[in-house]
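These notes concern the structure reproduced below.
For this depiction, one protein chain was excluded, whereas all remaining protein chains were kept in their positions.
And then subunit A:
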Amino acid sequence: MTPLLEVRGLTKSYGRSLGCAEVSFDLWPGEVMGIVGESGSGKSTLLNCLAGLLEPDAGEVIFDTRADGPRDVLRMGEPERRWLARTDWAFVRQNPRDGLRMGVSAGANVGERLMAVGARHYGDIRARATDWLRRVEIDPARIDDRPRTFSGGMQQRLQIARNLVTGPRLVFMDEPTGGLDVSVQARLLDLLRGLVRDMGLSAVVVTHDLAVVRLLAHRIMVMKDGRVVEEGLTDQVLDDPRHPYTQLLVSSVLQV
């Protein structure tokens, strides 16, 4: 079996300050990788480099494409990378306003990726949008409403539907539960877990919330100052942290 994503020596710095340095890992099909660390530790830089939104200074990101097998996405042309980004990849942002088109209806938001890959049958697009709204627990009667009339949790679920509608194999998530209250967070995590399992998705989830990785991720990487300080199975790392920073992180979680 080949890994879905192979990352080798990924390095990105912003002038003198370091974004992330020499990050390497493999992501296998169906696996969810959690990246944790405090603010400024390079998590988001890493995620943006992986998704082709930022150009790293060095390293390779090799994705197992459907057509040609493993390819370095950093050396692909932009048309090809954009095609990947709207078919096999998905990017769920922390703020749904960044990931949604606020000016058009929920149905158009879900349908956009379908139309971008060539769907030209209005009835089909609408049927699939309806189906996806139902799957993310949004009342299909609201298909023609604009996202700005939705609550924060609904917007986040709409963003997930919009991203998963083309059946991607790899999902990047940047703090998917950030800014939501805890009960909404719990429902969203439950939903995400179900979707990841049912669709056999691989995912890279960036978060500072250890509860999120505990529930979603199979493996985690702990980052500090742009470097990976510890890596392993989620339960192993969280129950028996080795690195002093991980120990600090785990012990900082409030117990209620």
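Everything that follows uses one rule, which is that a residue touches a chain if its C-beta (ideal position, glycine included) is under 8 Å from a C-beta of that chain, and two chains touch if they have at least 3 such contacts; residues count from 1.
Assume contacts and distances are computed from a predicted model.
Q: Given the choices "Metal ABC transporter ATP-binding protein", "Alpha-D-ribose 1-methylphosphonate 5-phosphate C-P lyase", "Modular FeS cluster scaffolding protein NifU" or "Biotin synthase auxiliary protein", state the protein name listed in UniProt for the chain not shown.
A: Listed in its UniProt record, the absent chain's protein name reads "Alpha-D-ribose 1-methylphosphonate 5-phosphate C-P lyase".
Q: Using the document's definition of touch, tell me which of A:Val104, A:Leu233 or A:Leu248 contacts the absent chain.
A: Of the candidates A:Val104, A:Leu233 or A:Leu248, A:Val104 is in touch with the missing chain.
Q: Which listed residue, A:Ala116, A:Ala211 or A:Val250, touches the chain dropped from view?
A: Counting the whole complex, the residue in contact with the absent chain is A:Ala116.
Q: Using the touch definition from the top, which of A:Leu10, A:Val23, A:Val73 or A:Ile125 touches the missing chain?
A: Checking the options A:Leu10, A:Val23, A:Val73 or A:Ile125, the one contacting the hidden chain is A:Ile125.
Q: When the complex is taken as a whole, what residues of subunit A touch the one chain not shown?
A: Listed in rising order, the touching residues are 78-79, 82, 86, 101, 104-105, 107-108, 111-113, 115-117, 120-123, 125-126, 143-144.
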